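== chain A ==
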Amino acid sequence: MTPFNLTQFYADWATILPECFLLLWACVITGAAVLGRTDESKSGTFAIWTIIGTLATAVWVAVTQDGAAFGGTFVFDRLAVVFKEVILAGVILTAAASVGTVSRLRAHRGEYYGMILFSAVGMMLMVSATELLTLYIALELSTVTLFVLAAYHKTNRKSAEAGLKYVILGGISSAILLYGVAILYGLTGTTELARISQGIQRQFMASGSFPPGLALALLLILAGFGFKLALAPFHMWAPDVYEGAPTPITAFLSVASKAAALAAFLRVFFVGGQPAQLIWIQAIAALAALAMIVGNATAIVQTNIKRMLAYSSVAQIGYMLVGAVALDPWGATSISYYAMAYLFANMGAFVCVIAFAERTGSEEISDFSGLSRRSPILAGFFALFLLSLAGVPPTAGFLAKYYVFAAAIQKGYLWLVLVGVATSVVALYYYATVIMKMYFPAEQTEGGFPVARTLTIVLAVSALGVLLLGILPGPVVDWIKAAAQSFVPPT
Partner candidate 1 sequence: MLELDKLVKLVGDGIEAVVTALGLGPTWVTLVQLIVAALVVVVFAALVVLFLVWWERKVSARFQMRLGPMRVGWHGTIQTIADALKLLQKELITPANVDRGIYFWAPVVTFVAAMAVYVTVPFGKGLIVRDLNIGILYILSITTFTVIGLLMAGWSSNNKYALLGGFRSAAQVVSYEVPMALAIVAVVMLTQTLSMGEIVSQQAKFYQWYIWRQPLGFLIYLVAATAECNRTPFDLPEADSELVAGFVTEYSGMKFAMFFLAEFLNMFTVAAIATTLFFGGWNGPFLPSWMWFLIKTLAGVFVLMWFRWTYPRLRVDQLMSFAWKFLLPLAFINIVLTGLGIYIFRP
Partner candidate 2 sequence: MADQFIFWVAAIVAIIAAIRVVILKNAVLSVLHLIVTLIALAVLFLQLSAEFIAALQIIVYAGAIMVLFLFIVMLLNLRKDEFGRDQLPWLRLLGTLAGAAFLAELISLIGGGRVMAATVPDGFGSVRSIGIALFGEYMFPFELTSLLLVAAVLAAVVVARRKSSNEVDAAPPAGSEGEA
């Protein structure tokens, strides 16, 4: 054991300052709500200010602190900064988009924001974890509150069902993930990713083959992450949960929680599993192809807009993983960039659904018909986000797809890119169907409606993100690329 070192102690705690700050206010908001000592309508404002404060602390830490803390179980590297910022952006947008939903809750309004913040703490820890136990516990922290949030309308059957399904499948996927982690620990004697990588390499050097069980371990971990990312064929829970959960939570689930899981995935496979790439890269390519095909094909037949977006997000994860087959900094960059583009587009799309459902009480695709007359602003935003999801220039979605495909082609995965392009066309079909319905309705529907102010702001921010990332990608890509180069070991 190393002796206690006060400087190191302060440095360690300074590194997790953003998480501590967020946690403190999460506790305050939840505690105040549980004790009933607060005007619950203010909780949302508090939550947003908390996250802005956390962002500020995170920036401060990124500037002043560097590197690993707590004996290498936690790092605040550039990748962590990128994904923490993505997650916090997702949380802010979710919190802002929740105002209407929360005001219509009959109870537990304040706790709602507290739960979101707790989940955000877990996600932020997750993207910084470089050790499998920390990673697992952070993952649980981020999901345990999401279970409750998914079932927040607990008198609604669908919401309750969503919560229950999420709990059960979340539990199973955690068990599978842990099984893989346990085998990996048995093989290498450590849970630190860098040392796992060294251990695998050493055993490979010594015997010329991978240790038996490594494939099993990596596949189990992959399956565990597959559940968290809603990657086909582990996506069965996603449509039901997405449909039943309150829509802001659906957006949160599909954006922030996926970004966190993706960052963890990058660390585990790009760092820990890097020497064993022969084992998992084919599997990931296959899963990515499957996700793109299954997600897009099933999305076509959906009649509920949330279910359609759920299947579309299954496909989107498939596209992101296309970048993972290129096991190099460029691959990591393309994935991170895709995650950002997806954040704004998907968040925006779900906020459009919220705005629409708040006024009309419907989530059916057919009811979107003629929206361009009833609310031109909303229709315009929705069309923009759908186009970005489909990957049409000049939106961010186009560049994102371009980058991941380019990364895969460099490594010779032409077939995968062909699958990706083909399914993109399919995707364009169902996204365009919705847009067509909005702008060229079969019959005229009457009744214009305004969009709530906070939602308009969220929509505007998301749209700005989608357009800026699409038109001026340079600085962001450079930033992400520097992050990717710092953590992907040279091949």
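The rule we apply is simple: a contact is a pair of C-beta atoms (placed from the backbone, for glycine too) under 8 Å apart; a residue touches a chain by one contact, two chains touch by 3 or more; residues count from 1.
Regarding candidate selection, all candidates are chains of the complex that A comes from, given by their letters.
Not measured: the values here are computed from a predicted model.
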Touch assignment for chain A within the complex, options 1 or 2: 2
Of all residues in chain A, those that touch candidate 2 in their complex: 1, 23, 27, 30, 34, 36, 69-71, 73-74, 104-108, 111, 114-115, 118, 121-122, 125, 131, 133-134, 137-138, 140-141, 144-145, 147-148, 151, 153-156, 159, 207, 211-213, 216, 361
